[in-house]
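Note that one protein chain of the assembly has been removed; the remaining protein chains are unaltered in position.
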Amino acid sequence: MTQSHRIDGGQIDRSRSLKFEWNGKKMAGHPGDTLASALIANGVQLVGRSFKYHRPRGIFSAGSEEPNALVQLRKGAAQEPNTRATTVELFEGLAATSQNHRGSLEWDLMAANDLLARFLSAGFYYKTFMWPKAFWEKLYEPVIRASAGLGNLSGQADPDSYDHGYLHCDLLIIGAGPAGLAAALAAGRSGARVILADEDFVMGGRLNAETHEVDGQPGADWAAAAIAELSAMDNVRLMTRTTVYGSYDHGIYGALERVTDHLADAAGKPRQVLWRLYTQRALLTAGATERSIGFGNNDRPGIMLAGAVRAYVNRFGAAPGRRVAVFTNNEDGLRTAEDLKAKGIEVAAVVDARKGEYVLNTVGRRGLKSITLSTGPTIPIDCLAVSGGWSPNVHLTCHHRGRPVWRDDIAGFVPGEGLPPGMTVAGAANGAMTLAAALNKAHEAGASLASALGAKGNAGDAPTGSDENFDATPFWYVADSKPRAWVDLQNDVTSKDVKQSHQEGFRAVEHLKRYTTLGMATDQGKTSNILGLAIMAEASGKTIPETGTTIFRPPYNPVAVGAFAGRARGKEFRPTRLTPSHHWAKENGADFVETGMWLRAQWFKRSGEKGWRDSVDREAAAVRKSVGICDVTTLGKIDIQGRDAAEFLNRIYSNPFLKLPVGKVRYGLMLREDGVAYDDGTTARLTETHFVMTTTTANAVTVFRNMEFARQCLWPDLDVHLISTTDGWAQFAVAGPNSRALLQKVVDDLDLSNDAFPFMACTECTVFGGTPARLFRISFSGELAYEVAVPARYGDAMMRGLMAAGEEFDAVPYGTEALGVLRIEKGHAAGNELNGQTSAQNLGLGGMVSQKKDAIGTKLSTRPEMNRDDDLRLVGFRPKDKSILLTAGAHFLNPGDPEDMAHDQGWMTSVAYSPELGHSVGLGYLKQGSERMGETVRAYSPVRNQDILVEVCSVHHIDPEGVRQRG
Amino acid sequence: MADLDFTLTATPLLGGAKHQIGENQIVERDDLALVSVAIPLGGDAAVAKALKSGWGLTVPEPTVSSVAQDIRAIRTGPDQLILVFPHTTPDARAFVQAKIGEAGYTTDQTDVWVVLEISGSDTLAALERLCPLDVARFAKGGSARTVMEHMGAMIVHLSGDRFLLLSASSSAQSFLHAVELSYRYVTG
Partner (left out) sequence: MIIPHPLLGPRDAAEFVYKGDASLINRPDGMTASDDEMHDYAYLRDNPAGEHRELWYHEQGDRSWLVVTRNTMTHDITYVELARDVARASGRSR
């Protein structure tokens, strides 16, 4: 297809041709084109269907404010709906399709909605679909979702990658139009560290779209020279394709850089990078956005903003029409006519609202054919350029709740009070609407900000530009137009809808937005908000400032969720922590489970084992029969040193620690200040001033944090120091009757006999001929057991060494599941029991809360409510029918009681099949449980469909006297 | 008595990884020992003296490490610093304790951390994707503890475009992946 509407000039590279596809049709454009300019060059006017009425729509703007030309870009999983054709850079092989129509774009079956417009006006949603209620989910919502709306998701996972990044600067300049470039030159020459960001792929802003001159050169040439000068400065970073979308606290800005969106192949690089910009100061030079005028059928393809028409003609060498009319309320309309004529395009009429001339109506369903003027004539044209004036882009000034103020002289809102701290606004964004004023003010701002930031260089002279006439005469809509006049093209909001909103009492600006949807969706009303507001003001008989203004929240333009996620997807959602024996475990059939960030072996499957239970039963039984080895490195480890370390621990743990002898370990219980138990573990005393604490895997970070709080904030003059050494030591539980015999082969010159190294002993030693180690005689299983730790780098070798030493005892590795079975059999509380509500009393550990000292939580744990005799107590359970497996989460009821909360007696916290006992065992909280040994209660689990009788027993299902662990 | 003919050999966390990405290098430094020294309450002068007499080291500033010969001291907290030096046997703590005596409390942290030395012309660009700090403005020897890709990390500026990165040893592979990916995203 030839580029029928391509004209001379513009900043496109005609030496190269780029092939692309639009709705399956092959077309061509040039580097420097957007998809929109290429479509225009190819004579395409109709590009989409509107949101509600499915009206045919064309390209309306030449920037990110575009309400109409939303397309689906790319194919397959990479397909992205609602992409603005006006910002998509053309690349070889680009494929795009129109969206929101059923059947072809030209013959959209849903266009019937337009005939029903009478019933689809503002608020129809709330009025029509009220009843019957059941219809909502089954009928209304699916139908509405299918017919209204924008593009379609691919339904597949996003195949692209995204990244995050951090940048620092003295001065962030947002927008690289004439003002941004002038400011950047001044600040950059002064020596300030500057970031200049612009969402376009070429900097220069309107200079590329207009025929203005700066410093005696064509504006685009001046911009190119300015960019070249800035590029050569080490202290200036230029970021094109980068939208600064939000202003956050303390000078932090969010920016989205589209890194590879303009390339056919991203070559493994992220598609977009979400930058967090740390700035000392920011200068907003975001320019202004043109707005439309309301008149009958003003939404037809071919009706465009006048500034966009100039952009296509001047920058892209693409003619939006062959015979064009202009409808304007300001000088820009006249400029458009001149620019068009200069390109040899016929200008059929200039309709100037200031002279009392209006466009009343238009004709042309799939492309503009003619306009009818208030003065009578109907003029055949294929493009109408409309200018209703310009609105300063104040969006980012509102992000800290700043409220723009109205300026009559420019008929627009300018930044008011409450700018984000550190932000300055210059150029058109600040109401300096002429080129000369914008250049001047921005240069001045750039220079003075740089100087305030300590830059001492010479900012140079301000560039000079033409001070064209900016005579803004507010004119909002043509009252005499009979047909619907669109205010918000994207949401199909007409001037009638705004008036209706007023009539029905939704008069506040925020209500207007919610009731009519004015200003919602991807463009956030960039071209329509002010027009809607003006109509509401008129209907209320108030001025625009009296009516109010919508303020803006981030993001300025839509940001893909993938960009916010960055790399944090799938396996990279969070880091993975591996235990030192991970590789050995992998080689030996381990099945891994995620516990927090850790991957832990949950069991080691052996050949012939059919399900996980086979493996777990075998491992647990082997520990009780001979010996097993488990990697327990994940337990939190904290090195505690200092003259006052013992005193400190005595205040952290509820039970006494002051007199723990060197060479001994003690089990400790930690309470929160409100008296609730939150962590437990063992702490060993290696020397007078050196302790080693273990915490639960889950609470390692919290315990450390709380101990630092106690150390720094509560008792700042205790000499105690904390260092987390969780990752530093590979620690293994060696448990079972043969654990001593096994370890005796491993440790160097250490007598492990019960007398020499009794239960709860600890020591520093060496293993395997000289490797430093720590040995603790502690037991989580209730068996004779030890934990031995070596520096993590020896962990893999240690696991292999222990297994080799254990071969003669048939030592088995065991995983977290068998670990759980053993601790449930023995009645040790774990995460299921320490659930954030349980007191030491509940746990049956009331005796561990010493009343002779002030430890964290002691005082409030003595409250009567936490010490009621009829409260829950942790006890053991076994099924009356031994063949039945217990269910965790089951609630206890007294036999014969109804199944309701009033009769609830507690719940089962942990269950396991005990290979030792040959039946299922459980732990749970039961009211007055400790006094109900031998009683029978119901364990009722409606969720799991179980209702059985269980017998209350000791938590210690095995060896209640603790003979084995002390043997 | 250990009666097995078995000695334990150390396994580098990342197998002593050396990665070349474009002009840049990522090297696992498993030859370095890390021993932290906690400064006892009121013992600042004693630690300063011990560092001086032990190695000729000055107490590092909060954001700049100090170096003497092949040993570097990094401030990790108001009352804590960490010494980094070439040493491969598991007795680094004893080595430090012998020099500083009772002046500070020592903890061997060699196995707590994975240490990567990164260098090359794309290093600052890679760090922009990884590190929230203004590393381009780091003084020589500049040091900080921060967070990278959700992992706690330490960064030390060695010289030019050469840095040490430290992170938890258990997530060494995730950390290496994050660093590698950052380079890959900005290289070539």
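Here the chain labels run A and B in written order, and each chain numbers its own residues starting at 1.
We adopt the following convention: a residue touches a chain if its C-beta (ideal position, glycine included) is under 8 Å from a C-beta of that chain, and two chains touch if they have at least 3 such contacts.
Small disclaimer: the values here were computed from a predicted structure and weren't measured.
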| item | value |
| --- | --- |
| Omitted-chain contact residue, chosen from A:369, A:514, A:859 or A:903 | A:859 |
| Given A:708, A:751, A:807 or A:931, the one touching the chain that is not displayed | A:708 |
| From A:266, A:662, A:718 or A:948, residue that would touch the chain that is not displayed | A:718 |
| Interface with the undisplayed chain - residues on chain B | 62-63, 75-78, 132, 144-147, 152 |
| Residue ranges of chain A at the interface with the undisplayed chain | 248-252, 278, 400, 421, 644, 647, 673-674, 701, 705, 708-709, 712-718, 853-855, 858-860, 863 |
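Please note the rule applied: only the chains that are shown with their structure count from here on.
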| item | value |
| --- | --- |
| Chain A and chain B, separation of their C-alpha mean positions in angstrom | 31 |
| Residue numbers on chain A that touch chain B, as the complex places them | 163-168, 268-270, 273, 276, 278, 567-568, 572, 574-579, 597-598, 633, 639, 641-643, 689-690, 717-719, 721, 723-729, 744-749, 767-772, 790-798, 801, 804-805 |
| Parts of chain B lying in touch with chain A, wherever the complex brings them together | 1-4, 6-13, 30, 36, 38, 40-42, 79-80, 90-91, 105, 107-113, 128-129, 131-134, 136-137, 149-151, 168-175, 177-178, 181, 184-185 |
